[in-house]
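Attaching a single structure in structure tokens format; questions to follow.
All protein chains but one are shown at their positions in the complex.
Order of writing sets the chain letters: A, B and C. Residues in each chain are counted from 1.
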């Protein structure tokens, strides 16, 4: 195998084996304790070759602001489902640290490939929240232009988007651009064949892709133990000659540290990396799911104690960066977006039946033109009263 | 993760980490040197938890006999292709040690799931050589009954058969049977999604499957370096919480040692294992391929020096187990099978056009009955001369 | 959804006696009964065990039969189907659930290249008694990839049987037959019918099936509404709108026969042709996009076999040749009773 330069560096500097470079830390990288204090360096779970600096206070304060907004967005959207304004919403409540860090670690020109659960990451990246909700409101499959913010359409067929991420990175690399691509998926999704193919392609073509797995312990009702018996999901990196890392997914400090380094390694030419964030889906899979069927309240409560917002609030307050005024301002920012969501989603979308035929191809085929005329004719013959569906 | 008992044992006994248990040896297990002498224990590439006894002389002599037969079968079949008796033959010339060991490590009740290249393994397992050639003669898709010798049909769609192996093992396990299943594939095939899914299913359901990868360095024209940048294919085991091992694929002694242990571990309940054999495809991919387009003669010659037969012949002669008489007897056994192949394949197979419809379902549908009648009618109207196609 | 509910209610009202049972319940009961009757029958897939499936079709099976016979797998459809194949080779009768239509596509190679062909390539030595359950089609407001009608992919693949019930009794009967079949069956379940109810005596059906008393449903289309002026040929999710259209047509004085294929493979040419010869006018109704579909096949067969009985070209009412629309637009896509009535009106009655 060709050992990437960065890996060679680590191997040399720390006197570790190439496998040690690839193998994630045995536990996980954690910087902020559950009660909101920065852990001493020797308690962060790091090993030689796996050491991380603490991000700047400025970065952390902004991350916290995004956490507050993310939580508000999750709760607002869940409420909008209950009010019938959204058809479905897969909430990332409890995973906001992952969502926020995934967006903040990227530059403008970089790309992100999210799943259905990553709406908060998508919005944090700059996509208009209402546009991001189009899929879940049900007036179109995707509401935003992937090219505008370099965010792939939120993917439902599990894991498939990782390959699109690989392709985007490959194209950029062929053109000599320094784009990094963050490819996201869940723990369950790692079992699909496309996961394997995406990681291998990225490794073989030595592409700047950071694979970011939010291990929220469940794939709908199926717990991680039925998904894999590997020591960790990050261990899967080894099989591709890739470095893996495991991080506390409720610790936005550690997430930023690990993802920032992963992105800069990738940009510098290390090839792809795999980061597993250990987190928890605090709510049901979607509003259609009943989580009490497969997990108990005690488990949920144990994770509630690790709440990502709570930890950061405590830390930033204790360091004096988060004053009541700032907290109020952040809450205001969050409320503004919640209001925007409420407003945007309270308007019934204008539906045009002809949209059915408009975008199948760049130009409709004769067959589609015929079908479009057929529907237009059918609708024109309907009673006016029936037109309002 | 649940650490299998055997792994726990290794971890305890050798004071190694669970990752050390899963990680293959850094080089490869080799017992017989290229010039045919048994290597001293400290030169066999083993590490704590990865030590292998030398199989018995009786086992080795029988293995050599099978090697001689296997080589003869490969060469005979290649000749039959040239004579037009076979449509195509993917030869395992150079890989006979893998072929032989794969069959010999199993008990009668065990199952084997071979690829198109594993005809020698299939025959070594007891399948009639002519029946095994049906696929390549082209008179039917498969010529033997998979249930008779517990050998799956040789699979062309790459890697798909690993999942069938997993299913067979799962069914046996549910019934409390101690069947072990050997699932075979090539280096190229490890890149397919089904490889990932098969290894993961086997690991999660803790099934007695030994995945046996013959890494012959090429997938048609594509060399291993374009297939993976992992330290080895055996390293892929780690990502499934499975133990991996790497063995000299031209050393039947090491292969038997490693596979025998893998099979007995699996039978004892260790869960699945992954064994990578490092070998070489001495001839073109099939007769239709032109290997000079993508590899040079020097490389081929370097591997010729590692020939699996040559090494064993030297070793067994030097220990006195292989006398001229025995060698002659083995050559006779080989010639007998070659003759059987020549005889069997010189007879034009009896073709029945109605076979087209007979086996699609257990009972033909009305549609198939109609189509069958249509063809019968068509053929009955043909000139007698045209009937002989 | 009102059409569906109405049609179901109408059918429920029509038969007297037994309690109303949902389509979902009939499927669950069919699996449970088969599992009771044969230890080799096992059920697995994503979320089928503890959760009972996202549509709750496997609800209670793990509780009754244990985690060995009803279990969750890692999230990988090719893995599920490939493993099922191996288990079927080795004495089991697996039933696997694909969570939604489009999520069976990762298993396409296993289905097309192995499940469909294993019996044939081994000259019948390997039988694959396995069922691949696929909840399919729309009408439930599902987002993209959750409402595909994928039956044509399977029906076009030789070696697969394709069943698709549209009534509660058929849900039970056909699933029992699929499980009992030594051939692999792709069992397409119209999602929108899961919650439809009919008064059906499942216990009586069980007895009938287990005594092999009644006629097999496999390969036998059902005339679900008799008529004399025109024939609607449909299956699965298209049956409710077809029945509603026939009902509406009756009010306008037109007697429309509705034929439910029940199994697409094998196909019941006899029943279909008999109806067409009688009425001479045909509309084929299917929810899937029409191009190169099962509906195309029905049209082709009907005109091949009944050409001289046809008073008008066979018409199709199918989905458009577009990706399944988002929830708020699906009503424009789904074949409605009105659209079927329009097609019926078009059958050149003036001649």
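Just so it is clear, a contact is a pair of C-beta atoms (placed from the backbone, for glycine too) under 8 Å apart; a residue touches a chain by one contact, two chains touch by 3 or more.
Source: prediction; values computed, not measured.
K.L.:
Omitted chain: which shown chains does it touch?
P.N.:
If we consider the entire complex, the absent chain touches A, B, C.
K.L.:
Specify the residue from the set A:45, A:114, A:138 or A:193 that touches the hidden chain.
P.N.:
Selected residue, touching the omitted chain: A:193.
K.L.:
Of B:222, B:309 or B:331, which sits in contact with the chain we cannot see?
P.N.:
Of all options in B:222, B:309 or B:331, contact with the hidden chain holds for B:222.
K.L.:
Pick from B:193, B:208, B:272 or B:308: which residue touches the chain that isn't shown?
P.N.:
Residue touching the absent chain, from the options given: B:193.
K.L.:
Just one of B:120, B:135 or B:163 touches the chain that is missing; which is it?
P.N.:
Of the listed residues, the one touching the omitted chain is B:135.
K.L.:
In terms of residues, what is the contact footprint of the unshown chain on chain C?
P.N.:
Touch with the absent chain occurs at residues 78, 102, 105-106, 108-109, 112-113, 116-117, 120-121, 144-145, 152-153, 155-156, 158-159, 264-265, 267, 289, 291-297, 299-300, 303-305, 307, 310, 312-316, 320-323.
K.L.:
Residue-wise, where is chain A in contact with the chain that is not depicted?
P.N.:
Chain A touches the chain not shown through residues 111, 140-142, 145-147, 152-153, 157, 160, 162-172, 174-175, 193-194, 196-198, 200-201, 204, 355, 358-362, 365-367.
K.L.:
Quickly run down the residues of chain B that touch the omitted chain.
P.N.:
Counting only chain B, the missing chain is touched by 87-88, 135-141, 156-158, 188-189, 191-194, 219-222, 226-228, 288-289, 293-294, 349, 351, 353, 355-357, 360, 365, 367-368, 371, 375, 378-379, 389.
We adopt the following convention: only the chains that are shown with their structure count from here on.
K.L.:
Taking each chain's centre as its mean C-alpha position, how far apart are chain A and chain C in Å?
P.N.:
So the centroids are 37 Å from each other.
K.L.:
Give the residues of chain A that touch two or more other chains, as numbers and ranges in rising order.
P.N.:
Those would be 191-194, 226-228.
K.L.:
Two or more other chains touching the same residue: where does that happen in chain C?
P.N.:
Residues 73-74, 76, 78-79, 106 of chain C touch two or more partner chains.
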